[in-house]
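One structure, as structure tokens, below. Some questions next.
Left out: one protein chain. Kept in place: all the others.
Think of it as A, B and C in the order they're written, each chain with its own count starting at 1.
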Amino acid sequence: MKNITTKTQIKVAFYDLDPMNIVWHGNYVKYLEQARCEFFSKINYTYKDMYDDGIMYPIAKMDLKFIKSARFEDNLTVECILKELEPAIIIKYNIYTKNEKILSANSMQICVNAKTGETLYNAPEKLLKSIEEYNE
Amino acid sequence: MKNITTKTQIKVAFYDLDPMNIVWHGNYVKYLEQARCEFFSKINYTYKDMYDDGIMYPIAKMDLKFIKSARFEDNLTVECILKELEPAIIIKYNIYTKNEKILSANSMQICVNAKTGETLYNAPEKLLKSIEEYNE
Amino acid sequence: MKNITTKTQIKVAFYDLDPMNIVWHGNYVKYLEQARCEFFSKINYTYKDMYDDGIMYPIAKMDLKFIKSARFEDNLTVECILKELEPAIIIKYNIYTKNEKILSANSMQICVNAKTGETLYNAPEKLLKSIEEYNE
Partner (left out) sequence: MKNITTKTQIKVAFYDLDPMNIVWHGNYVKYLEQARCEFFSKINYTYKDMYDDGIMYPIAKMDLKFIKSARFEDNLTVECILKELEPAIIIKYNIYTKNEKILSANSMQICVNAKTGETLYNAPEKLLKSIEEYNE
């Protein structure tokens, strides 16, 4: 499987801060999703494609390691690294401020038939092709 | 139209706080929704009923007046007062801590045909009946 | 007072959507805040300046009119128009998709002494100067 890494820029908003004046830990899950959506957008396999393929890719597992804190108006870089595609999509994430890594995480998404809920162990053809054709 | 007032208890969670150690102003919109859902639940007209009636009641207008701040683990009382039912539902809200009013707000919801998106100026029969039969 | 208008681009994230597949109405309050922070950033009066001036500008009032719905990955333009500066900051907002206005709103922020909580009716000198010197 091709090694794909994408990068997404996110600026920390005021409403994501907690009383310690840092990003509330649960809000990083939003940043990971934004980066993951951009990952799929960049490889050209969109939610519309999932819909057309009759599948969904819900998150089955996620782990996060919080290393440092992000602050108001920090410009974060969220890196997505595709680790596995079948039987499930595994993406590794790193979040960086200008100077250092502040978070690492992993997500596992299972392919599911949107109608029956049945788990599928092969990725849809269009997704495989999108990855094959992707040029960084 | 019958005058109906309901009360909902909400305890302030840590994740709703901002760097000033008070509830971030936008989070009150969640508290109002929780209270409004409980209002509809108490008068016995639920989302399922809306679905069966083929209608939706999206928020068309909302105004909020922030008087005081709520803090971590404050026990808030959110009061919903039904002001108008047709042509649109208007609800007035007051949020109180133990000792004082901290917020007042109003919402206007328009009745919409779920399929066509067309605005309806009469409330569905079941809603009118639910209100008529409500005993505080 | 000088007429200032700023524009902020926001792309709708998946986590802001509700079961109707549109942005949940309360999430627009986040978009307004993002645009307001960018407004203050552009006129060069930041949170740090507020801190140095010993003041805060909490939201005292807000009203919103929801006209149309935003959808996943819509590119929104949030317009901030400064309407009044003293005794309180009033900002008018318009949110547009590519083709049309979908929301209008207003916020009123009161100037408060950060230590005493006392309301101040004059804007700090540095803010007045920042607005005077602003060039669009």
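Note that contacts are C-beta pairs under 8 Å (C-beta built on N, C-alpha and C of every residue); 3 or more make two chains touch, one makes a residue touch a chain.
Quick caveat: nothing in here was measured; it's all calculated off a predicted structure.
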| item | value |
| --- | --- |
| Touch with the omitted chain, as defined above, among C:17, C:55 or C:81 | C:17 |
| Residue in contact with the excluded chain [from A:59, A:85 or A:131] | A:59 |
| On chain C, residues whose C-beta touches the chain left out of the figure | 14-15, 17-21, 24, 26, 72 |
| Footprint left on chain A by the chain that the document does not show | 20, 25-26, 29-30, 33, 56, 58-66 |
| Interface with the unshown chain - residue positions in chain B | 13-15, 30, 33-34, 37, 41, 47, 72-73 |
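The rule is short, and it goes like this: only the chains that are shown with their structure count from here on.
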| item | value |
| --- | --- |
| Same-residue or different-residue interface between chain A and chain C, half as cut-off | same |
| Closest chain to global C-alpha mean, per-chain Cα centroids | C |
| Dominant chain pairing [most C-beta pairs in contact] | B-C |
| Taking each chain's C-alpha mean as its centre, the one farthest from chain A | B |
| Inter-chain centre distance, chain A versus chain C - centres from mean C-alpha coordinates, in Å | 29 |
| Per-residue overlap in chain A, given as positions that touch at least 2 other chains | 14-15, 72 |
